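Partial view: only certain chains, each at its native spot in the assembly.
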């Protein structure tokens, strides 16, 4: 059996550990051959391959990024895309099955290709933790750890100067990274896309913290919306307060807090540092197990399925089910955290 | 309602986060009062208390150890022990319910006191991850992270000198820390109490690694037993090879590997560094949620129960069930990891 592996979409700590887990299990248990497909689906379409053997995955469990490169190419687009073209490329390389590591778009494309008869197994990659079919995926724990460390650092500055710090973390559609890092870092408010809050409520929390003699720390997902101002958010160029739009949501909120409460406020956008670098031990274990389980799914010929974490167990689930809807932060988890606000 | 909190048994990252979570939820949601009981059950017996309020738990989510102190005192032992004495002390302090944070011994004692009518809720503390009723408890993730970082460091020394490194991690009865840190660190063998292996098998793995031009890294639980040598292990003073017993199991294995394979071998016992210091973000979140859930259990008057993690949900389970047996590493998890050995 000759197995192709590709990584697609944004960087995520643990991608290399998945590759290593798959290759080692495939080589040792099934004597499989492996070929790396460069830069996601683009490599398939454009015929960019790299050899993958036991030696080439050495030391990868702790290495961030992906040795295969990544892109956001959609395999159904372009004149060289589509199931027939892709099958033709696979046949040319003698590739019997493909492990596609990626987020919802990648998995959906994988399912559609499977419908057309291709042999594909998915491995879910979601640093934001927004895929419904798996309790967690690799990368999320590392991102939360990095964000928490940054919050710890920003807190001492807040305390030394009596300032309000607004820390912006990843999460365009869901607030999991904000929820976990905010709880771990002891934030005084956590603002997530699932739960719009008004600037008045935010300032109330900030003032309550200040009145207890402390320096407020607020964690906000990049996708958070101020309630009652959804329209303003969509107005390109101007922000919710009719000022020129500067950058992230934190850069909108911080000056508004300062203007309304008189408390000196600063925004920090953590940005790409959250998705690079060595994975946490948790993510290395999960990613390695995902890679090995993908091999099991291949030898079980479960085309169109993906690996998933359920409690402490790995499972093989249908991609169709898995990509049915965004896994948002449920109301009770937000309320659990909100007890600690203010 | 006046609630007492105590921490019992060995140090564990996240104890302070549990205390903080419980106090903040109790004060804010139920207007409860709190009192800290010093040094585990001993403080109850000897009447050592400390005030616990919102101010005294400030910043605790990231602080290692326990601000309450700990001891291994059994509440049923000594002339001042036993349910009547303890109830008397609680009455004197006006304490209505107690949150007991501890391992199997503590939880079992809590259940027996509950049988005698006391109002106690347990919070499981098991850095080794050996309690059956919860997927994980706080402290385990931190310990795995610390052990993994040490393995990463030792690997470069192994590689530079062509040496075999034997790294001894915590785990007297179960091998979870070794399993996870060994997998995360890319170990060439993981030796756990659940799975005795012969020195011959270990040396085979070591030689196979050396023959591929690499430096072997072995992770071993402190409670691992060499197969066929159980008797020798119990002989005080002499080790399995009839040499004076030196220290941990790694210090027994490393010289034997060197003697049999000719590969220079070194033992490192990670020891107490695995259980101290700031908790990982994962453990802070879990511990904070445990503390808050313990308050829910108190107001639901679920005496004799404890909080537990099931997937991503918190549950209240009966302590009796929870302490029914050690949660060992199942055979399939060991075999999953063993694919990567040698």
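By written order: A and B. Residues from 1 in each chain.
Just so it is clear, contacts are C-beta pairs under 8 Å (C-beta built on N, C-alpha and C of every residue); 3 or more make two chains touch, one makes a residue touch a chain.
Worth saying up front: this structure is predicted, and the values here are computed from it rather than measured.
Asks: Looking at 2 placed copies, how big is the full complex in copies?
Replies: 4
Heads up, the rule we're going with is that only the chains that are shown with their structure count from here on.
Asks: Taking the mean of the C-alpha atoms as each chain's centre, how many Å separate chain A from chain B?
Replies: Computed value for the inter-centroid distance: 30 Å.
Asks: With touch defined as at the start, can you tell me which chain A residues reach chain B in the complex?
Replies: Within the complex, chain A touches chain B at residues 24-25, 28-29, 58-59, 61-62, 135-136, 141, 144-145, 147-149, 152, 180-181, 183-186, 214, 280-282, 284-285, 288-289, 292, 310-312, 336, 339-340.
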